[in-house]
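Heads up, one of the protein chains got dropped from this complex, but the rest are sitting where they should.
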Amino acid sequence: MWAFIHKLGSPKWFYAISARLQPWFWVAAAVLILVGSAWGLAFAPADYQQGNSFRIIYVHVPAAFLAQSIFVSMAVAGFIFMVWKIKIADMAAAMMAPLGAAMTFVALFSGAVWGVPTWGTWWMWDARLTSMLILLFLYFGVIALRGAFSSRDSASRAASVLAMVGVINIPIIKYSVDWWYTLHQPATFSVTSRPAMPMEMWAPLLIMVLGFYCFFIALTLMRTRSEILRRESSKRWVRELAGEVS
Amino acid sequence: MAFDSLSGFLAMGGHGVYVWAAWGVTALLLLGVVLHAHAERRALLRHLRRRVRREQHHGASGGATTPVSHQEGHARES
Amino acid sequence: MSLRLQARKLACERDDRWLFRDLDLDIHAGEIVRVEGPNGSGKTTLLKILSGQLADFQGELYWNDHPMRRTRQDFLANLLYLGHSPGVKAALTPLENLAWYQALAGEPDDEAARFAALAAVGLAGFEDLPAGQLSAGQQRRVALARLELIPRPLWVLDEPFTAIDREGVADLEARLVAHARRGGCVLVTTHHELADSPALRRVRLGQGADDAAF
């Protein structure tokens, strides 16, 4: 087990194994997202209350899921980096953060657009949207902190600590925002909490969520490989690799 | 199939603007992220190749061997 | 009492440049080790690594033949570190500064000892002035008073002679030699040339920087 973890931590080994894994995740992501999109956009029935605007759920919910999962992954990677000093974990964390921020933005944007036909306004201080907005600020904080240090090691460790502090706070923020929302807007209709969806509605949603996760894994593998080239550019195996690729 | 025609599909029962705006922005962002990752990787490889070639050139010219041996020391160390 | 600080295969990289590599050190009781090298050769970094402040390096540290990770608490209890900045609060008097250091080191609260330590570094009469009103050299002496106040065998001193006048330098040098003779151990960087003594040993850094210059 230990040997395996440390092997996984070796950039050279990771570079080789990720090259083999990566195409599968890209294919899976493409197939799942295409199938899910077609199903969700054209075949799933319209919602009896919201009509076709309901189809925004198929991008809003996967993006929101991913936004939260990426932050948790970042914290886990930070923990691995801090405890076992595995640099790959930190490289992956550094590469995840912008995607997480982008997904948070997608969730916010789609939520806001969805608000127009549902609430008649571009922005509602809805519990879900408010939590997402705070998450976006947390992402900005981690990215900005990493960029602020001149020493790479300090930047990595500071970003790891902040990601871990943030991940402890995310559930607290989420619950307090939910609580705050019910207190101020007791009976407003919430877009995503709905009673049992029929299978034709949630199956494409599930496919989209899986597709987004595959996309996240594929992209993180790819960008971590790039980051290895950047950080280990003075290592002999990276140089030999550059010779081969040309 | 929830729609009878292509125009019905595009109109989304009057909510077309919102649905297509949300989906469009999402698709653009995913695409942009992938393109950026590709460009990043290509630029890095190009940079790396240029650096390797420059160092080989230096080594062949015979002069300034010290920095090169120093560099190779790097690689051995790792 | 055993006293041995070892470093094996120490390497430190900054901005894609090796400050030093494959550095082996073995420091014993009774030694004064002067770390030498041009500016930017990593003297301060090495001292920070050896005093357990920096984690970003490769290689292993051993304190009394045990890995540093396990004996960190015991190591810190033996260490007295003086950095580039004196660590003297301008708004506090020298006495108050030393009182905090005494408590921090786990020493008994002893006012007489504080007065004696300040007198030993030539600050008698300045005990109750805010340190901000003292000269740079005097502030440095407040920091140096910790050497007289807190009994620690391993001294790690980064440029301790900065801003000290000529007699002060001679006295401090004598103090270092006396500490080594008593069985203590001094690790020091300085631009001041230390007089040769049997206890003195030199470690030269900056080989890599010399290479690059050619």
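In this document, chain identifiers A, B and C correspond to the written order of the chains, with residue numbering beginning at 1 in each.
Rule of thumb we're sticking to: a contact is a pair of C-beta atoms (placed from the backbone, for glycine too) under 8 Å apart; a residue touches a chain by one contact, two chains touch by 3 or more.
Simple rule for what comes next: contacts and distances are computed from a predicted model.
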Record-based protein name (UniProt) of the chain missing from this complex, from "NADH dehydrogenase (Quinone)( EC: )", "Heme exporter protein B", "pH regulation protein F" or "Malonate decarboxylase acyl carrier protein": "Heme exporter protein B"
Left-out chain, listing which of the shown chains it touches: A, C
Identified contact with the non-displayed chain, of A:Phe43, A:Trp84, A:Trp125 or A:Trp180: A:Trp180
Selected residue (touches chain absent from view) among A:Ala46, A:Val76, A:Leu145 or A:Met197: A:Leu145
Selected from C:Phe20, C:Trp63 or C:Tyr81 as touching the chain missing from the view: C:Tyr81
Residues from subunit C at the interface with the omitted partner, ascending: 1, 51-56, 73, 76-79, 81, 83-92, 96, 99-109, 113, 116, 119-126, 138, 141, 148-149, 151-153, 165, 167-168, 171-172, 174-175, 178, 182-184
Residues of subunit A (touch criterion as defined above) contacting the omitted chain: 82, 134, 137-138, 140-141, 144-145, 148-151, 153-154, 157-158, 161-162, 164-166, 168-169, 172-173, 176-177, 179-180, 183
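The criterion applied here is as follows: only the chains that are shown with their structure count from here on.
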Farthest chain relative to subunit A (centres taken as mean CA coordinates): C
Of A-C and A-B, pair with higher C-beta contact tally: A-B
Where subunit A and subunit B are represented by their mean Cα positions, the distance between them in whole Å: 18
Junction residues of subunit B - those touching two or more other chains: 74
Residue numbers of subunit A (touch at least two other chains): 234
List of subunit B residues in touch with subunit A within their complex: 1-3, 9, 12-16, 18-19, 21-23, 25-26, 29-30, 33-34, 37, 40-41, 44-45, 48-49, 51-52, 71-72, 74-76, 78
Residues on subunit A engaged by subunit B in the complex (per definition of touch): 33, 37, 41-46, 51-53, 55-56, 59-60, 63, 99, 102, 105-106, 109-110, 113-114, 116-117, 215, 219, 222-223, 225-226, 229-230, 232-236, 238-239, 242-243, 245-246
Residues on subunit A engaged by subunit C in the complex (per definition of touch): 151, 153-154, 234
